[in-house]
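Every protein chain of the complex appears in place save one, which is left out.
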Amino acid sequence: MAANKDNFKEVIELLRRMWLIRAFEEKVSSLYAERQIVGLLHLGIGQEAVAVGALSLLRNDDYVYGGHRSHGHAIAKGADMNKLMAEIAGRATGYCGGKGGSMHIVAKECGFMTATGVVGGTIPLALGAAFASKERKKGQLAVVFFGDGAGQAGPFHESLNIASLWRLPVVFICENNGYAEFTPLSAHTKIERLAQHAKTYGIPASTVDGNDLFAVRDAMTKAVASCRAGKGPVFIECLTHRMRGHYEGDPAKYRELSQLAEWKKKDPIARVARALKSKKAFTDAQLEAIEMEARALADKATEFSLASPWPSEFDVDSQVYAVT
Amino acid sequence: MLPTLPRDHLLELCRRMFVIRHFEESLVPLHDKGVFAGHYHLYVGQEATGVPALACLRADDYLFTTHRNHGHLLARGAEPKRLFAEILGRVDGLNKGKGGSFHSVAPSLGFLHSSGVVAGIIPLSTGTAYAAKAQKNGRITVCLFGDGSLEEGAAPEAFNLASLLKLPLLFLCENNGKYGPGRAVAAAQSSSMAAYPLTDLPKAYKIPAQQIDGIDAGVVHATISEAVAKIRRGEGPQFVEAQTVRYPGSETNWPTVPAPTDTALAWDVGSVPEKAREWYRSADPLLVYVRELVEASQATRGEIAAIELQVRTEIAAAVEFAVNSPFPKLEEAERGFFA
Partner (left out) sequence: MRDLAYFEAKFEALDEIMTADERVHLINGTFLSLSPHRHVYQNLQKKFRERMIAPPISELGFCGLATGAAMAGLRPIVDLSTGSFIYEAWPQVANEAANAFSMSGGQTRVPVVFHLFHGLRGGGAAQHSGSPQAMLWNVPGLEIVIPSSPRDVKGLLKTAVASDNPTIFVDHTRLLDIRGEVPENDKPIPFGVADIKRAGGDVTLIATSYTVQVCLGAAAKLANEGIDVEVVDPRTLVPFDLATILSSVEKTHRVVIADETHQSCGVAAEIAARIAETGFDKLKTRIRRVSTLDVPVPYSPPLEAHIGPTESRIMDAVRAAVA
């Protein structure tokens, strides 16, 4: 895909979604700095092209599984930003009633099944959703996001094997940002490209520039078509970077990141904007309007969250077991 | 092909193969008569892998094996009577009756642990290799497992660690999953492993890997010798997949002996039930080895028959020893789990 006169509207919409994620994450970051949000927080700033490029092609009834860095995935799948922010802030109005928090987002209504705090923890779960999809024969598929750190985990390999053997409609999306927690990938394995592992199990695999929205879309377009046609799993490795540390430790500096010149060169949002502007489809004013609108929605989500009540003590043992 | 070894070594390999064969065959009636209970797994059909491979090792190298461990222990020189006693749960067993077939060990021979969990020993083998490297004692570790282990996440995790840390570790995968007659084991993808050939799995971690005919004692010996030498030179881990044809007696849930082994079968399988005949004719590594010894004039049929007779006698005495060994005292159940 590239920006051209036939798809400007579409591209602008994708850009808008990327800005939603960006604005949301930056807002969450500042709330964390103010200690309005506590615990472990992992932001996907810089990785928006992967979420939007991939998930914009899915149906509502397709299943998406994430990892610990999944706010963007949820938003890209259609999650309500208010309920998402409230969950991250631990409020009763959050998607999980405050029970899950940042790493355990569930927005079932739009098909975002769950995130996880365990590296690679949702990969086997995605297999299950794909298995059910195959049985149901409605053309549904499952997508699971994980990082390069998951490539060394046993369940990742077991899942590749099973998905391949049973030709399950699952798209494995690896966001290879070169770092597993605090160490570079090279300290964890001699393999540089996780797509290689998929090929070992006979799964078609590609490695793309994860900061290029169009490259991600193209790869995902093929993957979705293949899955829906019953051809089995596909693996897409997206090379990207996270502009933060692994987790939020001292986020005060990061609010200024968007302004840094070097950032702008790699920034996936800036790249799409440049592509649009180069085709004269887009003005700076329009870009700014998109940013402002996104920030307004993020602010609204913040207001909503901070005004929401905390969950009550009496809810502590609700929803531990389902009642039939 | 025969290993390139002096005659007396070749005959010793033959003897050990017979020891394994007659040991394993003796277990079946013992189990069926109720002398011991629990699952057990026979190494029949894989003797030409275990015996020549383990002959390449030093006395102080480490070995890890699985539930199919009898052949490995015996190939390395464990006393048949102590292994019988262990399988029978008797106090004179290798583990004093505490382990049984699944967990038989012989630390003096390098076997520190056997696991009944598929791939359970694979991570452990990276540990002894790590320790040997840290202690600079030149010991290598051989991890013996089957094709099924590669389906467990533990295996790629271990490959990654072994390659990353350049561990002195030999992964010897005995793929006995080939069904069908013939020695030149052709490609056959497993229904439970999408990667094919299996060597692609270690190769993904840049671990040198090769597939060999596990029925050919000479190829096994040459390949393992070379792999071991590379590891000792500090070149890091190696992987060898040795392919064999599954023993007909191991096809059912509980082992059976379709035809009791005898040197004579090497030349006439007429007495073997038809269903199993082809296996004995062309895929039985022991009989192949026997034929090769004779064809290469390293031994006469009579000499081999004599070796076998001695082994039969030894095995019979070992069974007797085990059956007469007492069970451990009941108090032992509550002891010996903390050092």
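Labels A and B are assigned to the chains in the order they are written; within every chain, residues are numbered from 1.
In the analysis below, contacts are C-beta pairs under 8 Å (C-beta built on N, C-alpha and C of every residue); 3 or more make two chains touch, one makes a residue touch a chain.
All figures in this text were calculated on a predicted structure; none of them were measured in a lab.
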> Which one touches the absent chain: A:V119, A:I162 or A:I269?
Replying inline: A:V119
>> Using the document's definition of touch, tell me which of A:L14, A:V52 or A:M103 contacts the absent chain.
In response: A:M103
>> If I consider the whole complex, including the chain that's not displayed, which of B:A158, B:L172, B:I224 or B:I304 touches that chain?
In response: B:A158
>> Please identify which residue in B:V105, B:V240 or B:V311 touches the non-displayed chain.
In response: B:V105
> For chain B, which residues touch the unseen chain?
Replying inline: 62, 64, 93-99, 103, 105, 107, 112-113, 115, 117, 120-132, 134-135, 139, 153-154, 157-158, 160-161, 164-165, 336-339
>> Please output the residues of chain A touching the missing chain, sorted low to high.
In response: 38-40, 87, 90-92, 94, 96-104, 116-121, 149-150, 152-154, 180-181, 183, 187-189, 247, 310-311, 313, 315-317, 320
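Keep in mind that, in the parts below, only the chains that are shown with their structure count from here on.
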> How many angstrom lie between the CA centroids of chain A and chain B, rounded to a whole number?
Replying inline: 48
> Touching chain B in the complex: which residues of chain A?
Replying inline: 152-158, 160-162, 164-165, 188-191, 196-197, 200-203
> Can you name the residues of chain B that touch chain A in the complex?
Replying inline: 151-157, 160, 163-164, 191-196, 200-201, 204-206
